[in-house]
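Of the protein chains in this complex, one is absent; all others appear in place.
Up next is chain A:
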Amino acid sequence: MTTAEPVIEIAGLTTRFGQNVIHENIDLTVFKGEVLALVGGSGSGKTTLLRQMLGLITPAQGSVKVLGAARYDCGHEEERKLRTRSGVLFQQGALFSALTVFNNIALPMRELRTLRETMIRDLVMLKLGMVGVEAQHAHKMPSELSGGMIKRVALARALALDPELLFLDEPTAGLDPALSESFVELIRSLREELALTIVMVTHDLDTLVAISDRVAVLADRSIVALGPIPDIIANGRHPFIKDFFGGARGRNALRIFQQL
């Protein structure tokens, strides 16, 4: 699955909040076309690591390169290009509550200032169709949408600029099992169709099993295991890995995995 081309390169990354060390000397590479999942206990710094890849937090030490550009000191133009080439699905959706569904998705396209309004209209409706939201919801405000719908619209917005790199923060948190399954299915089909590279943070084993190619396990301030799920289970000796994959829920999810 993985070709040699790296999309994200993290080297020697250390994060501190005050006296509190979150990450110590982390190295991680994400390759083009793969789905990498970050897992770890609460407070292990998964979301922090994701936010560093997004350029929302600057690490104390180390470098993060995304799509070949240094995340923290690339020029303005480079930065803007980077933003159009990656999309983010936030945990709560982070839809703009003052804008309709349509305008939420159209916003990043209008920001480019080169697309004509007719084109934007077609593109937005296309993205809405891709994530399975009916046209009649286009004029609704985010507050009128259900949780599952918000996630779908947020995904459509993340995909608005046809990014090659997609970040998902807890894509299935807060969805019921059926919805979460269909959402995972949606991500999987979109990934095939759009040739996406995906980095996601998740707690949910089912999601993990369903879409990730490789898993990075964060614990004790560093990455304690990295690789496909079967390898991690076979070789992982860290107590967190045993708890996470070895618990009742873990065994259940993995049984399904083995049947695939």
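Going forward, contacts are C-beta pairs under 8 Å (C-beta built on N, C-alpha and C of every residue); 3 or more make two chains touch, one makes a residue touch a chain; residues count from 1.
Operating definition for what follows: contacts and distances are computed from a predicted model.
J.: With one chain of the assembly withheld, which option in "NADH-quinone oxidoreductase subunit D", "SoxAX cytochrome complex subunit A", "Succinate dehydrogenase iron-sulfur subunit" or "Phospholipid/cholesterol/gamma-HCH transport system permease protein" matches that chain's UniProt protein name?
T.: So the chain that does not appear here would be "Phospholipid/cholesterol/gamma-HCH transport system permease protein", according to UniProt.
J.: So which of A:Leu56, A:Ala70 or A:Ala195 would be touching the chain we can't see?
T.: Of the listed residues, the one touching the omitted chain is A:Ala195.
J.: With the full complex in mind, choose from A:Val21, A:Leu56, A:Ala70 or A:Leu126 the residue touching the hidden chain.
T.: The single option touching the absent chain is A:Leu126.
J.: Among A:Arg16, A:Arg110 or A:His139, single out the residue that touches the unshown chain.
T.: Among A:Arg16, A:Arg110 or A:His139, only A:His139 touches the chain that is not shown.
J.: Can you name the residues of chain A that touch the chain not displayed here?
T.: Contact residues on chain A toward the absent chain are 3, 5, 32, 81, 84-85, 96-98, 102, 112, 114-116, 118-119, 121-127, 129-130, 135-136, 138-139, 141-143, 161-162, 193-195.
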